[in-house]
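The other protein chains are all here in position, but one chain of the complex has been omitted.
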């Protein structure tokens, strides 16, 4: 019967606590929704499954470390973005170009590596012998070469961004850079870093 | 009529599911509140819109990178803190002081840069020529100089902390440091880093 049912529903067969009137339920709900909103708007909610890297160094050993971390993270399902700045731009060069450059820019072009193949080690380089030894060791131990790691990174969809400002300062032309490289500034990096689980400066 | 109304409310015009008695509603609410509490107390809730940096290196190119990132992040609305340690203290020096120092401290004072103006490049420095070239290039391309970036950082309220321990080890006096620099230790940095969206070691 209706009355009986209503009573039972309201009282939950006698287990209903005294405070359980609907008005207090509504207040409780409002409190809950306010707390939810606060959580949803908290800075933590910007975090995504991402990794952001600044690649500042232009040395072979650090380049290998950067791309092993990048491909490893991408293989684990993280979205990875690499921001190449200053000497790090050497990693993503495919060639040297002297045309349309002033004397200073030609000097940088001559002195800086023309791509990943000509990077030096940060220590024990011995005029290139160290780099060759590390590359030979990687081959002997069946570790992917830097160039293979870079190709993997591109296949995995790792975002590779060249720093506009560094490119301008060092006089590096877009045609000198690998295909598929994006262009951006510090805001591009910080945008990625601010929603990343980890950020590294290499 | 009252009975009719109660019945209708409870049954939601016949759409009310069977489990919808108030006791079960209360249980559900308790579950929700427990989950909310867990979310509110999770480590992620410590994250704020912050960026924390250790500036360990005392070289011009890394200093420029550090302050471009710092000012860029601050312009995007992030709170930024920079922790200057070891060679990084050279960036925030305003002068050299030899008085009240022992022989070792005087040696460090003589050999380390006396401020941002005398920093070297991490590579291709060529006894200072590289630094001068980079500074000239920044001017030619209308990029703010390191000193302008540092002034902007201070205007933007970037927190600049000198590492107490490094200052003591290298015998750097407070009077040698820029005005407005705070003092702190590793706990100062980790406190900031633990609530930052990104942390960088430069």
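Read from first to last, the chains carry the letters A and B; within each, the first residue is number 1.
Definition applied: a residue touches a chain if its C-beta (ideal position, glycine included) is under 8 Å from a C-beta of that chain, and two chains touch if they have at least 3 such contacts.
What you see is a predicted model, and the numbers here were worked out from it, not measured in a lab.
Of A:92, A:134, A:158 or A:194, it is A:134 that touches the chain left out of the display.
Mapped onto chain B, contacts with the missing chain fall at residues 2-3, 5-6, 8-10, 12-13, 15-17, 20, 22, 25, 28-29, 32, 35-36, 39, 42-44, 46-47, 52, 54, 56, 58, 85-87, 104, 111-112, 165, 168-170, 185-187, 189-191, 193-196, 199-201. The omitted chain makes contact with chain A at the following residues, 3-4, 6-7, 10, 20-26, 29, 32-33, 36, 39-40, 44-45, 47-49, 51, 61-62, 65, 68-69, 72-73, 75-76, 78, 122-124, 133-134, 136-138, 141, 143, 197-202.
Rule of thumb we're sticking to: only the chains that are shown with their structure count from here on.
Taking the mean of the C-alpha atoms as each chain's centre, chain A and chain B sit 18 Å apart.
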